[in-house]
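Take this structure first; my questions come after.
All protein chains of the complex are present and in place, except for one that has been dropped.
Entry: chain A
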Amino acid sequence: MSVITYRQALRDTLRAEMLRDEDVFLIGEEIGVFEGSYKITEGLLKEFGERRVRDTPIAEEGFVGTAIGAAMLGLRPVVEVMTINFSLLAIDQIVNHAAKVYGMFGGQTSVPMVIRTPGGGGQQLGATHSQNIELFYSFIPGLKVLAPSGPADAAAMLRAAIRDNDPVLLLENLGLYNSKGEVPEDDEPVAEIGRAAVSREGSDITLIGYSRMASVATQVAQSLAEEDISVEVIDLRSLRPLDRETIVESVCKTGSAVIAEDDWLTYGIGAEIAATIQEGAFDFLDAPVRRVAMAEVPLPYAKPLESAALPSAESVTTAVKETLNAVGRRVG
């Protein structure tokens, strides 16, 4: 084990996969000469050359579609879309082509590609650069959507995504790139797509999150443990397919649930989780399912406004305590 950042875990994995498989190549804006907007591809152009690390024009539809076409001929492109907001420029290629080519032609050709892209607010980037629209892709059969919350999962999920024969969207997070964690050095674990994880066991309440909010959920659980509240944390990890069993199993055990998400509440991923819980754990629920989500506004630039709009450890803590109070257990 070594302790490295989420960024380093992604970079090391890209490099290892490129060394392992000649068909793996990188394509995207500013990934070569500039070494990546967030430096995930640092040093890779120098090591692998222009054939394997391909800088593109600012043309998301063009280069995402180009990667799909290359994948249809058996290459394994790893596309970097600078932020998930810019993926909207490529949504026709992702939704109407990457997700459809395998099924629409009766399984004749697969699309083994990865789209790496970070979401995440809180960087004062304003309304168009702070969205979490992974929901759009999680809605689409034919896509697989992964959301690692820490360095070890970032590495294991990227590895799984590259080796998978379907289009996989790997949701990274601006707020996680510098987070550190233990990552195995030698045994190269490959994540199983479609599986959530119980990242912390508990008995009083289930707290569900993914990406940055899964990491926030773990912090909240740790601090609530000091108040003798036992929180079970579920890290969704895979937004499509969604591991409903793991969620429901936990809620059946704890009797209540809070969902923490970095996107808007209405029609959001939390709504799907809440529906899943009432479908699978209705008789076990001791309180309404609570959702903690972004305020429903275009995200503002000014720091006090931005901070107020985003879910935080405090807002999650409040929701957990209020839910436990509703259950009848008096806490703080």
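One rule holds for everything that comes next: a residue touches a chain if its C-beta (ideal position, glycine included) is under 8 Å from a C-beta of that chain, and two chains touch if they have at least 3 such contacts; residues count from 1.
The definition used in the following text is that contacts and distances are computed from a predicted model.
Per its UniProt entry, the chain excluded from the display bears the name "Pyruvate dehydrogenase E1 component subunit alpha", taken from "Response regulatory domain-containing protein", "Phenylacetate-CoA oxygenase subunit PaaJ", "Multiple sugar transport system permease protein" or "Pyruvate dehydrogenase E1 component subunit alpha".
Among A:218, A:238, A:254 or A:323, only A:238 touches the chain that is left out of the view.
Of A:19, A:104, A:225 or A:326, it is A:104 that touches the chain left out of the display. Of the listed positions A:182, A:201, A:279 or A:314, the one in contact with the omitted chain in the full complex is A:279. Residues touching the missing chain, restricted to chain A, are 25, 51, 54, 56-57, 59, 61-75, 92-93, 96-97, 101-112, 141-142, 144, 164-166, 192-195, 238, 241-245, 248, 275-276, 279-280 (touch as defined at the top).
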